[in-house]
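The other protein chains are all here in position, but one chain of the complex has been omitted.
A, B and C are the chain letters, set down in written order, and residue numbers restart from 1 in every chain.
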Amino acid sequence: MTDSIATSQTILVVGGGISGMTAALEAAECGKQVMLIERNATLGGRTSLLYRYFPKMCHPTCGLEINLRRLKGNRNVRVMTMTQVVSVIGSRGDYTVTLKVAPRYVNDHCTGCGDCAKAVEAEIDNPYEYGLAKTKAAYLPHAMAYPQRYVIDASIINTPDGEKALAACKVGAVDLAMQEETIVVKVGTVVWATGWKPYDAAKIQPYGYDRYANVITSLEFERLADPKGPTGGKLLRPSDGREAKNIAFIQCAGSRDENHLRHCSRICCMASLKQTQYVREAYGDAGKSTVYYIDLRTIDRLEDFYVKVQKDTTVSFVKSKVAKIVEDKDANPVLHGVDTEGYHRYATAHDLVVLAVGMEPEANGIKLPDDMLLDSSGFIEGSRDEGMFGAGAATSPLDVNRSVQSATAAALRAIKVVYKTATVEG
Amino acid sequence: MAKKNYAFYPGCSSQKGASGSNFATSIGVMCDKLEIQLNEIPDWNCCGASIGYGEGGELPRLALNARNLALSAQHLPGQDMVSGCPACWLATRETAERLNEHSDLMAETNVALKEAGLTFKGGVKARHIVEVLIEDVGFAGMKAPVVKPLQGMKIAGYVGCQTNRPFGIAGESFENPLYLDKMIETVGAEAVSSFDQKVTCCGGALAFSEPEKSQKQIRDIVESAYDHGAEMIVTPCQLCQANVEIYQAEINKKHGTKLAMPVVYYSQLMSVAYGGTLKQAGLDGHLIQPNRLQEIAGK
Amino acid sequence: MSNQNQQAVARYQNNFLKEVEDRVEDGDWVKMCMQCGVCAGSCPLGDAWEHTPQKIFMMIRAGKREEVLKSDAMWMCTSCYNCIVRCPRKLPITHIMHGLANYAHRMNLAPQRQPTRVIAKIFWDNLVKTGRVNELKFSLAMYFKDGFSQGIKNAMAMQSAGLGLMKAKRLNPFEIFGGHKCKDSSGIKKMIAKAREIEDRKKGYTPL
Partner (left out) sequence: MADNKFAAYICSGCGIGDKLDVGTLEKIAKKEGKIQDVKTHPFLCSAEGVQLINDDIEKEGVTHVCIAACSRRAKTEAFHFPTAVMSRANLREGVLWVIAEGEAHDEVRQEMADDYVRMACAELKKMKLPDGNPNHGGNKRILVVGGGMSGMTSALEAAEAGYEVVIVEKQAQLGGWGAKLWKRVPFKAPYADPQNTGVAELVSLVSSHPRITVYLGSHLAETAGAPGRFNIKIAQESGAVSEEAVGAIVQATGFTSYDIAKLPELGGGKANVTDQAGLEALAQSANGAAIKRADGKEIKSVVFLQCAGQRDETGAHLPYCSGHCCATSIKQAMYFKDNNPDINTVVMYQDLRVPGMGEDFYRSAQNKGVTFTKGRATGVESTGATCTVNFRDLILDEDTSVSADLVVLATGQVPSAGVDLEAWNPVVMAADNGSEDAKQKKAEMQKISILNLNYRQGPDMPQFKYGFADSHFICFPYETRRTGIYAAGPVRRPMDMLQATEDATGAALKAIQAVENASLGRAAHPRSGDLSFPTARLEGCTQCKRCTVECPFGAIDEDERRFPKFNEERCRRCGTCMGACPVRVISFENYSVDTVGAQIKSVDMPDEFSEKPRILILACENDAYPALDMAGLSRTVYSAFVRIIPVRCLGSVNTIWITDALNAGYDGVMMMGCKKGDDYQCHFVKGSELAHYRMSKIGDTLSQLGLEPERVVTHEVAITDNARVAQYINDYVAQINEIGMSPMKGFV
């Protein structure tokens, strides 16, 4: 079916993370028609899986709440979750986009009461915990999920568990027969806010992420620190559940490395500095953080935060790219390398190692139209016909603040396209 | 099935009566069973090895290896040039690649080659026998001829450096390659997968000049093999084999240790598993006797 | 300072980096190092290094010619290639270390009795004679590198291994009378001589 709601005056925003929501809302609050699609079951994207933001140590969900309220109060934005772009044809001002909507097996009758989750027994890896925890196969992605509607995992369709969910729902929201849908829409412009994904840490072989339980990624560490996370906010070692008090942070894990990502991922230095404060939050003076770095890139007034952390007696810095990690008999990761400020060799054991993994464009995993212009790392520069734009971390490794700026700018670029189309059309 | 033909570059250590001669012996049965035909390159010369650089410099080393490549191209056209010695393979492949990339080096090298009445135009692919086994034969192919599975043997797969870096085996990691363990398992033995010295350098290149340093490396490797319950070390590298086997006695003398860990080649495992005799497997050529393997071979 | 060193210094106006770029194998990579230190931490003989590779690159940029070339650091390279595969800037560090060692040797600044330097020469001479390495002659030469009496000691020390290897037919005593050699050893000699001649001309060495 072709969707009548969208027209050449419609702005399609792909990706419902903070950048996509921002681009959509900023355009909508200028009175434009926007279609916001998200691949996952909820809006919010990666930032909703972070515990705190640097440098204010505030919570991502705080801004998400405001954006969701803007969204609820604004009828110019049409939100579609579990939806992906299959193809884009046409040109600036007149694109025909084919969308694929995956079945949620729960319709909009859902009141979020949770009866289905109670009834279902099967568990799956929680996709919103980086697999660190399990969740029922009928689940609400997270407390701030939007739409606040449950999802039934495809794995229990045609199983007794599926039937249990169906039976448990008093409002007829469970629809096990739901099928994948294909929708074709006409839009004037497309904003790709497809965000980023963590670089596959297993590829950084010397660090043994695939071999050592106590080597984890910075994103997994966010989940450990989050009271809503798998450990209830305790910094527990995966190997033995013991509290990790002496934690190493390895910078440029995949970034600034021609064997992995050519670019600097910008956020990792601040992210690790932030995470050293999680350690302080957990243990006070009894915690210990060591940051292994090449250059600390805390630019502009973020420098204040670096200075603050430098004054923290529980945090020390080693100017060194760690050469390799080996595991000792107690499963402690032992870091080997040389502090290059004056040549000091070290072999230091830590309870836990956090790899500050780099940012890779999520779009690397998405089939973009051939017309898109990408840089050497796959970040979006724009489109040849200047009718499609990148926004946020899809355009460059950006922190939240800069992503929102970028998304706001992208909203105006999109508005320019529909304005021109409208004025040409008469 | 027709035999696959390869130009063969044995290297100095695999000559009759040389330190790697038992390797040379052991690949006989292996190649035979796997339908691999190795055609020795006539009048091949030394590759310059790991320490050739000190005196040899750049161009003379390139010339040495170019000569072998040229001979291979001339006498065994169309055949990949295969070596069993990592150092030989590395030096040859490096030369082949560098000459391809730098036309000036190619020209200068040919000026030198002319003195030996040869020319080289590139186009020869330098490979390691292990590559041939994995890529051309495959693990299933290696398993097929097994008649005497090495049941119950716990073996530490020691890859070492140069088979693994800088080129390594396609698709394998530099830090934790798995192919040698897989080969051990294809012949029915158990690989000590937790062996953490898998790719540690044995210091072979400095065995003579820096004995203490190199012997420390060897000690770590052998002791880790013991710690992880291995009864034997297997390696694809001649220098590693000789070095790790020969110096255990020396280390024992110096440090009062009781190291006696047999060190054999993967080819010896295969040759035994394929039904080769103790002699055919070159198992008569060890300072530290790999008894269990010898027993199986004897049966 | 030897005459050719004076020439070098004069020609490069104390810009050691340029000298290295021009005359050391893969020397033009030195400028690409970003001082992360991963090479330093990757070397199996790490603590034996007076200066780590990354530090040597910095010293080269800082023009510390004598300190670098007279150091025995790069002679500690075991050619394990850990540094190469880990370097985030893909510097061919092993080759650069080899190149520096060779250059220091050719400039005759390398430590005189640096064992690896001595052995490298013995090894090379050994292979140039016949085109192949004769392990027995090489080993003997090795034992006697520090003089006759030390040689006997070394030989005795390794006797068991030696006899073992002979028993194992992996060390052939008859190689002392000839042994393996290339048929065209004379061609090989000429080839190497020519190669060296070209290299010396290209890099402005005074022939050895």
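Criterion: a residue touches a chain if its C-beta (ideal position, glycine included) is under 8 Å from a C-beta of that chain, and two chains touch if they have at least 3 such contacts.
Owing to the predicted nature of the structure, the values given are computational and were not obtained by experimental measurement.
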{"item": "Chains in view that touch the one left out, judged over the entire complex", "value": "A, C"}
{"item": "Selected from A:G112, A:G131 or A:P160 as touching the chain missing from the view", "value": "A:G112"}
{"item": "Residue, one of A:T98, A:T159 or A:S377, that touches the chain absent here", "value": "A:S377"}
{"item": "Hidden partner chain, touching residue among A:Y53, A:Y150, A:W192 or A:Y292", "value": "A:Y53"}
{"item": "Touch with the omitted chain, as defined above, among A:T10, A:S289 or A:T340", "value": "A:T340"}
{"item": "Residue numbers in subunit A that touch the chain omitted from display", "value": "18, 25-26, 29-31, 53, 56-67, 69-70, 72-74, 108-109, 111-113, 140, 143-144, 148, 170-171, 226-228, 256, 262-266, 295-304, 307, 319, 340-343, 375-377, 379, 381, 396-398, 400-402, 404-406, 408-409, 411-413, 415-416, 419-420, 423"}
{"item": "Absent chain, residues of subunit C that touch it", "value": "15, 17, 31-32, 34-35, 54-55, 58-59, 61-62, 89"}
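Keep this in mind: only the chains that are shown with their structure count from here on.
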{"item": "A-C against B-C, pair bridged by the larger set of C-beta contacts", "value": "B-C"}
{"item": "Computed distance of Cα centres, subunit C from subunit A, in Å", "value": "51"}
{"item": "Whole-Å gap between the CA centroids of subunit B and subunit C", "value": "23"}
{"item": "Residues of subunit B touching at least two other chains", "value": "174"}
{"item": "Subunit C, residues touching no fewer than two other chains", "value": "82, 85-86"}
{"item": "Residues of subunit C touching subunit B in the complex", "value": "25, 44-45, 48, 75-82, 84-86, 94, 98-99, 101-102, 105-106, 115-121, 123-125, 127, 131-133, 135, 139, 142, 157-158, 160-161, 164-165, 168-172, 174-175, 179-180, 182-184, 187-188, 190-196, 198-199, 202"}
{"item": "Interfacial residue positions of subunit A with respect to subunit B in the complex", "value": "205-206, 208, 211, 324, 326-327"}
{"item": "Residue ranges of subunit A in contact with subunit C within the complex", "value": "206, 252, 256-260, 294, 319-324, 336-340, 343, 345"}
